[in-house]
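All protein chains but one are shown in place.
On to subunit A.
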Amino acid sequence: MAKWLNEAGPEADIVISSRIRVARNLDGFPFPHMLNEEVGKDIMNKVYSAVIEGNETLINNFELVEMKHVDKVNRLNYVEKHIISPAMARNTTTGSLLINEDESIAILINEEDHIRIQCLLPGFQLENSWNLADKIDDLIEEKIKYAFDENLGYLTSCPTNLGTGIRASIMMHLPALNITGHINSILHASSQIGIAVRGIYGEGSEFLGNIFQVSNQVTLGITEEEILKNLTNVGMQIIQKERFIRASLLKEKKIDIEDKVYRSFGILKNARRINLTEAMKLISDVKLGVVLGLIEEASLEKLNQLMAMIQLGFLQKHYKAELTEEDRDIKRAEIIRMNI
């Protein structure tokens, strides 16, 4: 199981995980979408040997996974663990992945860019994630010449990543802000300062499970430190607001909150059939109950895991079968009953 799902990190009452993703390309090669299988493989080998031959203890226990050797269910599973993008899962000609044992470090090869270094840690620890990614970046650069321009910075396939090539993001559980509608002012304000807030699960505005991703939009004309500082500051403010509203809800609407939390807990413990939307909503309620001290039998880590485990890829991987819509809901309820 991935590290970010296995442990609770700093500010775990709200922040589930912190991720840094660094985009890099090799000098003189066309970007991945222009590559044939042969050149793609050449790039994979170059990156692989740069990482493996590099003298860095971090790199112990790395495994090379070629997308073409991974079946559909497991590719979907990687997507649900937030290790690869759906586009990467579809790239079964040139795409591959270098990944460590606890899945906290993943180097994606031939995704949108030749190299994407991704560090994913539990809780609020952007700086630690960046320090890891920075080290791996230096390590690869010892062997590989990057495409770089003095004015544009690291050259990337999409202009939105130029400059530092860094996308930093935190995954947050924000039930109180979402229930009270305050999330909308946060969405609006953050977009004004180059920070995007969006739902992770579900489409459009439904924000499944009250899970949000907060990330930087600007990568050029700003230093890595500034990107991290801005995002950390915004993250801290959102945490404070969420905590404040949680506390006042508990004070002013105690019975309503208790009723909601215990009902949701009861349904999860007893349901025999449950769809994803409902399950995500109820687990979110129980998470809130745990943080507010109303429920002691469940842990945050377990509930974070559960949110991942009830996604389709995880379910199919667990039951080692492709499931029909009806079966999914039954198996999902089963998994929840066993784990809550």
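What we mean here is this: a residue touches a chain if its C-beta (ideal position, glycine included) is under 8 Å from a C-beta of that chain, and two chains touch if they have at least 3 such contacts; residues count from 1.
Just so we're on the same page, contacts and distances are computed from a predicted model.
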| Missing chain's UniProt protein name, "YciI family protein", "Branched-chain amino acid transport system ATP-binding protein", "Protein-arginine kinase activator protein McsA" or "L-lactate dehydrogenase FeS subunit LldE"? | "Protein-arginine kinase activator protein McsA"
| Identified contact with the non-displayed chain, of A:N77, A:T94 or A:S157 | A:S157
| remark: Considering the complete complex, of A:L64, A:L187, A:I200 or A:V218, the missing chain is touched by A:V218
| message | Just checking the interface: what residues of subunit A touch the absent partner chain? | response | 25, 27-31, 33-34, 112, 134, 137-138, 141, 145-155, 157-160, 162-164, 166, 194, 217-224
